[in-house]
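Only one protein chain is missing from this complex, and each of the others stays in its spot.
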Amino acid sequence: MISSTTEIRVRYAETDMMGIAYHRNYLTWFEVARVKMLDEINCPYRALELQGFRLPVLEVSVRYLQPLTFDDRATVKATISKKPMLRIEVDYEIRSEDKLIATGFTRHAFINPEGRPTRPPSDFLAAVEPFF
Amino acid sequence: MISSTTEIRVRYAETDMMGIAYHRNYLTWFEVARVKMLDEINCPYRALELQGFRLPVLEVSVRYLQPLTFDDRATVKATISKKPMLRIEVDYEIRSEDKLIATGFTRHAFINPEGRPTRPPSDFLAAVEPFF
Amino acid sequence: MISSTTEIRVRYAETDMMGIAYHRNYLTWFEVARVKMLDEINCPYRALELQGFRLPVLEVSVRYLQPLTFDDRATVKATISKKPMLRIEVDYEIRSEDKLIATGFTRHAFINPEGRPTRPPSDFLAAVEPFF
Partner (left out) sequence: MISSTTEIRVRYAETDMMGIAYHRNYLTWFEVARVKMLDEINCPYRALELQGFRLPVLEVSVRYLQPLTFDDRATVKATISKKPMLRIEVDYEIRSEDKLIATGFTRHAFINPEGRPTRPPSDFLAAVEPFF
């Protein structure tokens, strides 16, 4: 299992006229947490892209349990529970103070420099190997 | 069943450095289609908010099948298949030319002017009644 | 002079907790108007990018005179008053009903496929020539 926690703070730009964080922004926070997780296993996403790989999102799901508002701090926990093969699944939990704010997941597959779905690049496989 | 179709055109601001529309923006297009659907049944969302109601997103799910890029036109079809009760579920299909680009759904519940979950306001119930 | 008018409708995603359109989004509407203007002179931006050119923003300025809120319709008028040379300047006016909502401008320079500032591509120069 790989797990990583990131702190976010709700920007004014991320609120909507309901006075809460607009639901779309949770996907960006998931991305921030995912990028940090890759940093922490020494396989930064930026380096993978420089090698020509891409890791697009194939599927996303979010359940919104409690709202966040401007300036709220929250932690976004990203977890990979299953050893990544062709598909990579990341689960997320957003918490603020004691409350569970949202849960969700994203599914991904690597795209090679030729633009075709591919198994994960060797750097990525080597980086995740110790965790499973 | 209530169904409504909206056209969107991918803005440059909606692309990312993969050269495709960033996955978060699909949620905005869902919103645009949802708002248009409410217009079409003569129950504009703006009017519901002026009465003090809110319709936050409780859950969202998207499957990304084909990418879109800058300037692509696509249609977003929003459908309510089940008569809205406490929960309202909207399904979406995004198509461009002949291709199915993405599918997804959102789940909602109305919030009353006091900030509590509530059954749908009477204007909304009257507007949807003829379709079920 | 080249001039083009586009209609926008404020998305819920574009509002903030002040209940108005967040100021950042005006830049996106400027972009939408700029893209439409290029379409109208038969020199779509997409085609310029396919030739390897880019037209980044070098400078932007906006004055916000009246707010817009969710679902408001507005027209965005883009105008090129000076014949584009190395620098291209576009002026904007956003109006809604009878009110002037905002004014602004963007400045641009073309980047060639090698990533260096360049004079405008010949397709663009030919397209704008008749207007000056």
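In this document, chain identifiers A, B and C correspond to the written order of the chains, with residue numbering beginning at 1 in each.
As a convention for this text, contacts are C-beta pairs under 8 Å (C-beta built on N, C-alpha and C of every residue); 3 or more make two chains touch, one makes a residue touch a chain.
In this text, all values refer to a predicted model and were calculated from it rather than measured experimentally.
S.K.: Of C:3, C:61 or C:81, which one is in contact with the hidden chain?
M.R.: Among C:3, C:61 or C:81, only C:61 touches the chain that is not shown.
S.K.: Name every residue on chain B in touch with the hidden partner chain.
M.R.: 12-13, 15-20, 22, 24, 69-70
S.K.: What does the interface between chain C and the hidden chain look like in terms of residue numbers?
M.R.: Residues 17-18, 20, 23-25, 27-28, 49, 54, 56-64, 67 of chain C touch the chain absent from view.
S.K.: Determine and list the chain A residues touching the chain excluded from the picture.
M.R.: The missing chain touches chain A at positions 11-13, 27-28, 31-32, 35, 44-46, 49, 70-71.
Following the convention adopted for this analysis, only the chains that are shown with their structure count from here on.
S.K.: In terms of CA centroid distance, which chain is the most far removed from chain B?
M.R.: In terms of C-alpha centroids, the chain at the greatest distance from chain B is C.
S.K.: For this structure, which two chains have more C-beta pairs in contact than any other pair?
M.R.: Most contacting pair of chains: A-B.
S.K.: Which integer distance in Å separates the CA centroid of chain B from that of chain C?
M.R.: The answer is 28 Å.
S.K.: Send over the residues of chain C in touch with two or more other chains.
M.R.: Chain C, residues with two or more chain partners: 12-13, 70.
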